[in-house]
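Every protein chain except one is present and positioned as in the full complex.
Which chain is which? They are A and B, in the order written, and residues in each are numbered from 1.
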Amino acid sequence: MYRKIAKENLKKWLTDLKTQAEVLTPAKANGLWTYRNFDGRDIPHNFQNSRLPPKGLFLESLRALFEWKFPGGSLEVRPLPAMDGLRVIFGLRPCDARALKILESIFARDYPDVFYLRNLSRTLLLGQACRVQCEGSFCSEMGIDSQDSTDFDIFFREVPQGYLARALTARGNALLERRDLFEESSAEEWNLAQSKPRGSREQPLFDLERVKAGVAKSFPDENFWKRFSAKCINCGICTYLCPTCHCFDLCDLQMPGQGMRFRCWDSCAFADFTKMAVHNPREEKWRRYRQRVSHKFHFFYQNFQAIACVGCGRCVGHCPVNLDLRQVLLEAAR
Amino acid sequence: MNSLKTDDSAREKNIYQPHLMEIIKVISETGDTKTFHIQFVEPSLRETFSFLSGQFAEYSVFGEGEAPFCISSSPTRPDHLEFSVKRIGRVTHALHQLNPGDLIGFRGPYGNHFPLDRLKGKNLLFIGGGIGLAPLRSLIHNVLDNRTDYGDITILYGARSPQDLCFKYDLETWGRNPLVKMIITVDVGDADWRGKVGLVPVVLEEIGASPNGAVAITCGPPIMIRYTLKSLEKLSFSPSQIWTTLEMKMKCGLGKCGRCNIGPLYVCKDGPVFSLEEILHFSSDEF
Partner (left out) sequence: MPEKIEKELIGIVSRLFDEGRIHHFLGYGKGTVKFKTTPLIARNQEDLRELWLEDFCAPNLTLYLKDIKGQVGLLVKGCDSRSLVSLIKEGQVRREDLYVVGLPCPGQIDPGKVAGALGCESEELEEITRRGPEMVVRVNGQEKTLPKSLALMDKCLNCPYPKPLIFDSLLPGEYVAPVPGATPTEDELCRRPVPEKWAFWAEQFRRCLRCYACRNVCPACFCPRCIVEENMPQWVSPLATMGDNFVFHLLRLMHVAGTCTSCGECQRVCPMGIPLMKLNEKMTDDLRELFGYVAGVDLDRPFPFRTYRQEDPDDFIR
């Protein structure tokens, strides 16, 4: 279903949605782009992408799982509920939405994680086409179209008069039923509004198939991994800013008379990640770097037929030592 | 706008929450190793719970943390569960402070299991070292409880010293079993030790075992495993005839947290039981 809406009406629509759901839109907080409660402000024109990926709204950095108490002296363990309440997030990017699909395969299989899945099911994803190619990004090489995506409930394209909207799910269709705000549109009008983001490359940076094959082949090449990882400082920035990274830790918080177990973000880049009592199979940082890249571009693909990277460029843009994943992939593909 | 509903699927179970288990017995195996006998607090779970030899569970000391240990009792003896713990880190230290009557958390069973159907009718060679006997023990009891399904059974078990021998009560029982060949060895004896002295792989080659119609199952410290595998190769065992458990740091046990990921496998999901053939198949120099 295709619709269109004027800018002012979009704000009115989002304001009305607030009566039924938490509505989040891009906003600046503490100098960084993030998704915040919509307060009637204009949708920011110069928003490229959030510093932290929206994965934090689904796979929370801190998630209380269950608690224990000793009422009357005997131990009682009680589950803590998953978050509830409808949410609408407007202004998400195709890369981040694809990442949510990738994460879903991990959290839905075998033992479904109710915390993650409930966050997904209670949230409507409203995406927006990108106007600018983010620095360091290689989304199109990863098979993601910054102008079109089916990973949302509704996808929007900005046009001079306002926005075109394309509903992709039943829930999306239902939202667009506001005849007073949305007008009819068509696939033709949608296609006419196709544009290229500013700064996009003429030629793709690499061929993904060659990268996949190259990463797989490079696994035993110790020198390859040592060379690239030499400057890595083993912080968690790349993993925490990555929309597909999902490694977590389970950690107890004990207070007098009660306690809780949390699921919290963890990073395979940390030296202690695989440390056991007597042995750490990934003591050296080149092994950890090899594992990170190989897991994303090779092993995850073997399990889920998807590469655990959406080319958003956050790791490239914010690595403290400019360890550029693109360089590693290009070299592996040679 | 009543179409704005959440999609309430039936995925409500909290996969991270453990069941409560009561400790009913604590056995000091060695100076730093204890075996715990535990039972579900909830009586209905005692009936419904089932597992297979080789599987593990995540055990919680609330407030200290959670750690994975294999279930070392056999599914053929389901009145209670057993697991063994070496005191080495935070959670294991906390476990060692506990006594009968104390409650712990239990999540499981997780992981794959020893392939009983591949062992039926075969001659079984169990090779264990130190606390590595714990996962083997579940299988050994399982097999002995269905003795006629299997061929010859040989158990070779070793420890660093007589003080480090675990499950002495089992070793005695198996030693007295006429349908089992039991060999115990220590790396270093003491004044009272009258048994064999020698490293497990060396003793293995001494006793020699025929690979014909045989399967070897081995668990123990990494260095013992490495040399045992070499010895088994010398005895002409093929990789598909050798089974072991892989050790990798595990946390969630659910194949999600990423810690035990090695190659495309998750040790908590695709393991911890692997054949040597499977291990050689995925390229890794990581253990």
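We take it that contacts are C-beta pairs under 8 Å (C-beta built on N, C-alpha and C of every residue); 3 or more make two chains touch, one makes a residue touch a chain.
Everything numeric here is computed off the predicted structure, so don't read it as measured data.
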item	value
Chains in view that touch the one left out, judged over the entire complex	A, B
Selected from A:134, A:154 or A:333 as touching the chain missing from the view	A:134
Options A:90, A:265 or A:300, residue touching the unrepresented chain	A:265
Selected from A:4, A:55 or A:326 as touching the chain missing from the view	A:326
Options A:48, A:121, A:200 or A:258, residue touching the unrepresented chain	A:48
Selected residue (touches chain absent from view) among A:108, A:253 or A:306	A:253
Residue ranges of subunit A at the interface with the undisplayed chain	30-32, 46, 48, 51-52, 61-62, 132, 134-136, 230-231, 233-237, 240-241, 249, 251, 253, 262, 264-265, 267, 270, 272, 316-318, 320-324, 326-327
Residue ranges of subunit B at the interface with the undisplayed chain	89-90, 93
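Here, only the chains that are shown with their structure count from here on.
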item	value
Distance from the mean Cα position of subunit B to that of subunit A, given in whole angstrom	38
Parts of subunit A lying in touch with subunit B, wherever the complex brings them together	20-21, 65-66, 68, 75, 77, 79-80, 84, 86, 106-114, 117-118, 121-122, 124, 170-171, 174-175, 177, 219-220, 246-252, 254, 259, 261, 263, 266, 268, 273-279, 281-282, 287, 291, 295, 298-299, 302-303
Partner subunit A, residues of subunit B touching it in the complex	1, 3-4, 6-9, 11-18, 20, 60, 62-66, 86, 88-89, 103, 105, 222, 247-249, 251-252, 254-259, 261-264, 269, 283, 285-287
